[in-house]
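This is the structure I want to talk about, given as structure tokens.
Missing here is one protein chain; the remaining ones are kept as they sit in the complex.
What follows is chain A.
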Amino acid sequence: MSLKFEQLDVLKEMANIGAAHSATALSLMLGRKIGMDVPDVKAVTFNELTEAMGGAEREVACIFLRVAGEISGSMYFIMEVTQAEKFVREITGHQSLNLSNPPYSEYGKSAIKELGNIVIGSYLTSLSDLTKLSFIPEVPEFSIDMFGAVISEGLIELSKAADFAVLIRTVIREEDRQERHSFQGHLFLLPDYESFDHFYRALGVSDES
């Protein structure tokens, strides 16, 4: 399969809309100004994908959910572990919540999953509105582990048909850039192989047209 320039462009526009909705939802939840960077859409090999996030061994806090429906794929929200911990302490008001060392706080884990529901849910809802395609998100799961190990789970379906992934990535971050450690998270969508055609048809850039 080859990806044409205009097809990648359409995916980028779609990601822009999705991520903008996620950022707004997060802003409302946190009562802070959350913005997003221009989405990054490209076809990458599995190894390029892990390199894009600083290597397979890098420790990350990750919310992952599978999406079923006309569009299927894997959706991730990834943060630095220290950021995730800071985040749950902030939203719950409990400064002792621990996500840096196991056993992780169960309360902290549910707070993170809730964050995932909001960020990913608003992203997918806007994509569904835009494309009129159905997305059925499954229950989010949370893990703190090596990036390579968590991302490969989301590649399994896709890997049966392809040796590359289309990475649709947006960085969501606090607008106040002065504080270096302000909130930042990476939102990824890795569509399954069969989903590309549905996307393109819905968005009017199918090969057959």
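Keep this in mind: contacts are C-beta pairs under 8 Å (C-beta built on N, C-alpha and C of every residue); 3 or more make two chains touch, one makes a residue touch a chain; residues count from 1.
Convention: contacts and distances are computed from a predicted model.
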Name under which UniProt lists the unshown chain, selected from "Aspartate carbamoyltransferase regulatory chain", "Probable chemoreceptor glutamine deamidase CheD", "Putative membrane protein" or "Sugar ABC transporter permease": "Probable chemoreceptor glutamine deamidase CheD"
Using the definition of touch stated at the top, determine which of A:41, A:144 or A:172 touches the missing chain. A:144
Against the hidden chain, chain A presents residues 46-47, 50, 55-57, 59, 64, 66, 101-102, 138-139, 141, 143-153, 155-157, 159-163, 193
